[in-house]
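Excluded from the complex is one protein chain; the other protein chains are retained at their positions.
Letters A and B mark the chains as written, and numbering starts fresh at 1 in each.
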Amino acid sequence: MATTTQAPLAAQLRSRWQSLASHRAIWPILALALIFTVDGVVSPGFFSIRIVEGRLFGNLIDILYRAMPTAIVALGMAVVIGTRGVDLSVGSIIAICGAVIAWRIHAGDPHALVLLEVLGVGLVCGLWNGFLVAVLDIQPIIATLILMVSGRGIGLMINLIYGGTNPSFISPLLQLLSVGHIGLIPARLILCAALFAALWLLIRRTALGLFLESVGGNARAASIAGVDARLIKFAAYLICGWCAAWAGVVLTADTHTSDPVSEGLYIELDAILAVVIGGGSLAGGRIYLGMTLLGALVIQTLTTSILTSGLPPEYNLVVKAVVVFAVLLLQSNNLRRDIGSAFRRSTS
Amino acid sequence: MREKYLPLIATITVFVALFAIGGLLYNNFLSTLVLGDILADNAFIIIAAIGTTFVIISGGIDLSIGSMIGFVGVVIANLDPLGWHPLASAALMLAFGLGFGALQGFIIEYCDIQPFIVTLAGLFLLRGACFMVNLDSVPIRHPFVAAFADASIPLPGGGFLASSAMVMLASLAAAIVIAHFTKFGTNVYAIGGDRASAGLMGVPIRRTMVSIYALGGLYSALGGVIYAFYTSSGYPLAGTGNELNAIASVVLGGTLLTGGIGMVGGTLFGGMILGLIATLINFNGSLNGAWIMICSGALLFLFIVLQRSLVGSLRSRSTA
Partner (left out) sequence: MPNLAMAPHFFLCPYVSWRRPSDRPMLVRLCESELPHVPQTSTARMELTGVTKTFGAVKALEDVDFRIAPGEVHALMGENGAGKSTLIKILTGALRCDKGEIRLDGQKVEFATPADARSHGVDAVYQEVNLIPTMSVTKNLTLGRQPQRFGLVSWKEARRRAKGRLKRLEIDIDVERPLGSFSVAVQQLIAIARALEEDTRVLVLDEPTASLDASETDLLFKIIRDLKARGMAIVFITHFIDQAYRIADRISVLRNGRLVGSDTTLNLTPVKLISLMLGRELKQAEERKTAGPVARDGGHALIALDFGRKRTLAPIDLSLQAGEVVGLSGLLGSGRTEVCNLIYGIVRPDSGTLEISGALVKAASPRASLKCGLAFCPEDRKAQGIIPELTIRENIILALQSKLGWLRQMTRADQERLADKMIDALAIVASDREQPVGQLSGGNQQKVVLARALASEPTILILDEPTRGIDVGAHAEILNLIRRLCGQGLALLVASSELDELVAVSDRIVVMRDRHKAGEIAGADMTRETVMHMIAGG
């Protein structure tokens, strides 16, 4: 058994603090706490929640509600980033899915089937990305760039052939999933929670998580240890495409229109940010599902807070950039080390 | 023939082939008029892409290009009613581009955060700054801009080389000199080829990387200036998505995203290929704009697979 030494109390406390400070959850939670504090000061009544016509209302609910599409995409993105990859095409996958929804509904398919078809399309897109990365061994940024550039065009093409420009549709089932509510809780929250649970089970209750993280950490070593690196990378992009399809359902049903040009625009950037704020590294290695959700919340909280604070909405992007930056800098070990040593020098 | 020119030759071949296809499909396509138009319309994005080429050759990436283009235009347009001469505003914005790029480079190198994330934050920051300055599109009324937009050199065959294209060609010439005839340029290729070895060989890596991003920022700002002059306005949403176009131009130009291999000259043709595809599709009134995206994606795919097999053969040879 590995031996542990009895260290004096001060040293123990210091190492506790160090391990706490380096625990990745600290920074997004601190960021959230800070933003909420500012909210409480600047916008009194920020935290109030009321029930109107059987639904919950309030800023907090709003934050959760609006964060869902990004959060769902971010879950899949976290898996891909864990394998040292990235998927820039999720926005385009959403656009394609939107077009497919409108098309199949107009074609008369039962809506439950449409849902399955859309998820299938997401899987096919993931298969394509996976093929480029795992089989052709193309760098993920450039491989997924291909679908990113052409995907919206594909969506537009589907619309043209089957529905005209920006076809709209009515679908009680899909709209329930997207904007409806079950009891007091918005359905999309439950959807996200279910997706999180499903992914968590898949990754932590099977060996898939270990294989994904080992491929991300050192693909060569993993394959020598018997992991089928190709198949694992495929799986990662499949999962990401699947999650993007779900986000596509939520976003499209929300507007009940297919708009391939602007649907999910820049969502890949927000998703990547969510993963990074949640502690994931673009260099691969670890998948933090829960913290990714936290990261998505941080981003949305920022946006909503700015809106409610009375600041002109134009300030949104700038504040977002600054805060995200601050979190990243603090997470960066270099900076912490430099600040820490500067602090120690001044107090010694 | 030097093997290093192979990707460039491939790009030029594709461009010529596409141009020829256009000539077959439409009347009056094979003219300097069309060529001149493509150059003029895409000059701004090609300029920005040229700067990005340096960043990508060194192994980095810059996502803030499009937002820089928008920001530069918005500031120039809003300084116009205050009495600023457009050239003075342009000079100011070029300095800003240089400084902002250097700041991004500094954070990437000294805080050890990945370029993707840092320049992503830069994208948000600059785009947000656009909105903060002015939410609406603002025209630039100074007579200089109109004169600039009109200025052009007639080409044999009826076409015109617009002023924006001239600036682009001049900036390209400067970039070629920097890349291939200065110590700095060689250092860029060295860092991209093998960063660790470059360090051991005495290349000042951090300083060079900061300069690379500064140069990229300068060129993006220049692209923004040209765009503003060309459209005679400052539009807060200008340049949205252009970072993608720029990266695609660079890749189509034969530069590898892994770094170390590539030519700025190729970016010119890569950008023109994208412009040509758009022109080809627009020439046909009945074709939808969606085809532009699909064709660009398909071409990108072909190029990437081609590059992959080329690099693969180089690698296997060196281990023999």
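Some points to look at:
Everything that follows uses one rule, which is that contacts are C-beta pairs under 8 Å (C-beta built on N, C-alpha and C of every residue); 3 or more make two chains touch, one makes a residue touch a chain.
Just so you know, these numbers come straight off a predicted model, no measurement behind them.
Within the full complex, the residue among A:I35, A:I93, A:V133 or A:A222 touching the omitted chain is A:A222. If you put the hidden chain back, the residue from B:F29, B:F71 or B:Y189 that touches it is B:Y189.
Remark: the omitted chain is touched by one listed residue; of B:V145, B:A238 or B:I261 this is B:I261. Those residues of chain A that touch the chain absent from the view are 1-2, 4, 205-208, 210-211, 213-214, 217-218, 220-228, 285-286. Contact between chain B and the absent chain runs through residues 2-4, 177, 181-183, 186-187, 189-190, 192-194, 196-204, 260-261, 314-315, 317-318, 320.
In this section, only the chains that are shown with their structure count from here on.
The distance from the centre of chain A to the centre of chain B, with each centre set as the mean of the Cα atoms, comes to 30 Å.
On chain B, the positions that touch chain A within their shared complex are 61, 63, 110-114, 116-117, 120-125, 127-129, 131-132, 135, 244, 247-248, 251, 257-258, 288-294, 296-298, 300-301, 304-305, 308. Of all the residues in chain A, the ones that touch chain B in their complex are 86, 136-139, 141-143, 145-157, 160, 269, 272-273, 276, 282-283, 312-322, 324-325, 328-329, 332-335.
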